[in-house]
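Heads up, the thing below is written out as structure tokens.
All protein chains but one are shown in place.
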Amino acid sequence: MPSGRFKKVLIANRGEIAVRVISACKELGIQTVAVYSEADRYSSHVRFADQALCIGPAKSARSYLDQPSIISAAEITNVDAIHPGYGFLSENAGFAQVCETSGIKFIGPKPEVIRLTGVKEQARAFMRKMGVPTLPGSEGVLQNPDEALELAGQIGYPVILKASAGGGGRGMRVVDGAADLPGLFTQAQQEAGAAFSTPDVYLEKYIRAPRHIEFQVLADEHGQVEVLPERECSIQRRHQKLVEESPSPAMNDRLRGEMAAALKKAMATAGYTNAGTVEFLMDEQGKLYFIEMNARVQVEHPVTEFVTGIDIVKAQIRIAQGERLGDILRGPVEVRGHALECRINAENPETFAPSAGRITGFHMPGGMGVRVDTWVYTDCVIPPFYDSLVAKLVTHGVDRAEAIRRMNRALDMFIIEGIHTSIPLHRRILAHPDFQAGRLDTGFIGRMLSPEKAAIPA
Amino acid sequence: MPSGRFKKVLIANRGEIAVRVISACKELGIQTVAVYSEADRYSSHVRFADQALCIGPAKSARSYLDQPSIISAAEITNVDAIHPGYGFLSENAGFAQVCETSGIKFIGPKPEVIRLTGVKEQARAFMRKMGVPTLPGSEGVLQNPDEALELAGQIGYPVILKASAGGGGRGMRVVDGAADLPGLFTQAQQEAGAAFSTPDVYLEKYIRAPRHIEFQVLADEHGQVEVLPERECSIQRRHQKLVEESPSPAMNDRLRGEMAAALKKAMATAGYTNAGTVEFLMDEQGKLYFIEMNARVQVEHPVTEFVTGIDIVKAQIRIAQGERLGDILRGPVEVRGHALECRINAENPETFAPSAGRITGFHMPGGMGVRVDTWVYTDCVIPPFYDSLVAKLVTHGVDRAEAIRRMNRALDMFIIEGIHTSIPLHRRILAHPDFQAGRLDTGFIGRMLSPEKAAIPA
Amino acid sequence: MTVDEIRELIRLATETGVAELEVQRGEDRVRIRRAGFTSQEITIGAPAVGAFSGPASGVPFETSRERTEPPVDPNLILVKSPIVGTFYEGPSPDAAPFVSVGERVQPGKVLCIIESMKLMNEIEAEIAGVVESRLVMNGQPVEYGEALFAIRAV
Partner (left out) sequence: MTVDEIRELIRLATETGVAELEVQRGEDRVRIRRAGFTSQEITIGAPAVGAFSGPASGVPFETSRERTEPPVDPNLILVKSPIVGTFYEGPSPDAAPFVSVGERVQPGKVLCIIESMKLMNEIEAEIAGVVESRLVMNGQPVEYGEALFAIRAV
């Protein structure tokens, strides 16, 4: 394993995050190697890296997910480390392991820690043990309605019954009070039995309109952990985040301090290193419940960078070089203002159908408090093989209101012609009175798109 | 004169500053009117404004400098105010006066204050009276060498003898010590007499390698003045700034505090309102001497915006609406990190010949800590009629070193094809050991370009 | 072509991710268009007319571009406003217009007034001809170079 400063890093990713990592490396004086599929031959990360290698055909399984190709590319270019970006191999413990055995530093947590965070039940059990709040519920299968009634009484209503084997809403019942429980319990069991051949159900606290709140953590390889201010990512459609911000309009300093303390302890105990994000649901009373941990850099990391001034990707690389967090952060973390991010996707803003194709006209907004992370340019082609993220538009303001107004004007000045984008959808979100007031939850998009349905938040 | 919030503002300018002002108006919810010459029909400010009017042919004298056309445009679009940007009519006291008599608010200082700042000798005399240091020198023409010797003895060597009627270096002599003075005095008189038909010379303290340091001031219409942290703009070629930064590597908190106090008093006494910049030379001992005042927004204002988080153009508009500085700034001014600006000009980086024409390929850098202010886009045409500024590339970092490294990578990622730009020149400047070490003075570019000449700084 | 061969081609199209595949063998012909690649999406390249060309929509002066295009007919001369201001058809609100459509004019004939900064600027005909159309409404603001009248030279 090379120690000390990296001379050369391979970026095992594509799109805006590959460009983001290349930028960080350039600023650290590190040479970069881009890898690309045949479909990405003309992508920006190929252009801006010091070296670029084609590693396979368009299909991810044979290029960006193909471990032997990537390790081979790393070996023939003689890199010290691999940055996996997000998605693809970023949370693949096996890949991290292969890097390690190949003598290449994987810029991320250790394989065993990635493995822990990947198994949700284990991660939750660990967090619970560490005193981080998780969603209360039954430890295993409920035998009968009485057992359910007793547990629900302890947890408090509403609760949700879920099929143990299930998914997709089958065998699920939201229970508002004790009177309804026995009947719904039987229904859930019957539906679960019919759908999954086992009638086993379990019970969990139900949050009707949760906010999605997450904490960015940075941990060095010497045991120091720092918890950065939270992001709120409640504006989602089918679990795809559309708008993120920091700080959350729903947080306060007391809760922030409590969470930071609990997470610092948990991360240190887990031996967590590098960057990661701990995701929570927040209920209507402002209480947080751990849901999962992402052991990689997050798409929405720029909002945290904008308010703290900390370069998270450079921090990742420097941590992997063995540097100490104290030298990287140089002083206490301070928040200035408010930041918003809109994920500009290549998709029809009404039908959400992906919209691949050639960008015939492209104009990026600039000016004060505006940041754009993208890989596209005039005349480039958005291939249909990968995710639809075209650009991240991030704004910063002295407060949330200014960040929103700035985002509005930046959206006005963002011109992408030739394909459909989600820009009109983002305009609608920003104009919504609930958004303006900071009344956010994961059901927001569903209500905005189908106001007639009093939809249960997804 | 309309009072209270503006509904509509006309921007009497073009290029990046017009787009900058439109952005500020959009964020304040103010409608915008762009005016343009026939050469700028397809310029971004025309596209992004709510209304756009052609006011004349390409030649500035008949368009952007044509006061009747602009006032007429303001009247028929029924705007409340005019923002003049920089250059063109921005420091034209007569135009500010015409706006006032036409019932249109001029977003800038009052005509009489613009007039004062426009006459350099008056401005210097005023500053001297206010206790702001100016370059010491003779009050008027020197009668004989003895008078010069006595004064030079008081001021301290080196001093410079200048022709009263002169310019362009004729009749100028730098005097290093008393022994040389009589001879050089005679030479200067003779040269002045030959060149300007009058032998009158005067004497001033000479700064061999001055830094250019300037202070951004904001003053509301209720007497409150705020002095923002300084910018350093020593990287100049023929008085054209090429790289600016904030804060200056040569300043310290004590001097900063002293200057702020002196300038606050001076600005308040002068009845200065809106934004302005007070320019100084700094000698080798770190002493500052007032040279002139610019009664408008400065090209390089973004570096101050980046380190303070204060939107200077929005502040200008809000001040003109009669708002109080306390409400605009909301708390003490705090500096975070370091910011650099490179002025990317359409010119040959070696010969400095202007390079108008069509931009055939354009890619703007993005990502953390990068701001671009521009009006260009792929396939636009840079007209040959106006200044050569294509874009302002601004970077921010936790310290000067990071801002420089970030600028380097942003320059690497800034692609402008079809015309020559100053990007290669900026790379050279940034790579220079003196620049890296913060050893800056106005002779830097001359020495870098012609190292053989021990050139006297311009 | 057998069903199996067609099935093979469909598999090929899906695997390779192409949008459309058309194969002809002798008189046999197969055309495969994959789901998600509707014909509407095929044509979405349309909105771009160069990078971006026009001012934002809703601009009151948006038609000025067309107005200043030279007319196809070389004998039809456009009288353009030399200044920014407000167009008036006559010397005062109650007076008759300086000219009417169909009227014959000589060089020097006053056609209208453009008011700019309280000054009334008379705009005169520069050629002899017949006023074929008036392109601006009374009291309407006009920008520099905006066409006011079309005059057919005679």
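Quick notes
As written, the chains take the letters A, B and C, and residue 1 is the first residue of each chain.
The criterion applied here is as follows: a residue touches a chain if its C-beta (ideal position, glycine included) is under 8 Å from a C-beta of that chain, and two chains touch if they have at least 3 such contacts.
Keep in mind the model is a prediction, meaning the values are calculated, not measured.
Here the missing chain is touched by one residue of A:75, A:350 or A:399, and it is A:75. Looking at B:124, B:363 or B:406, the residue that reaches the missing chain in the full complex is B:363. Interface note: of A:38, A:221 or A:323, the residue touching the hidden chain in the full complex is A:38. Residues touching the missing chain, restricted to chain C, are 5, 8-9, 12, 16-27, 29, 31, 34, 37, 42-46 (touch as defined at the top). Where chain A meets the chain that is not shown, the touching residues are 34, 38-39, 41-42, 46-58, 63, 68-73, 75-77, 102, 356-358, 377-384.
Note that only the chains that are shown with their structure count from here on.
Averaging C-alpha coordinates per chain places the centre of chain B 41 Å away from that of chain C. One simple way to say how far apart two chains are is to compare their mean CA positions; for chain A and chain B this gives 43 Å.
The multi-chain contact residues of chain A, meaning those touching 2 or more other chains, are 361-363, 378. In chain C, the residues that reach two or more other chains under the touch definition are 50-52.
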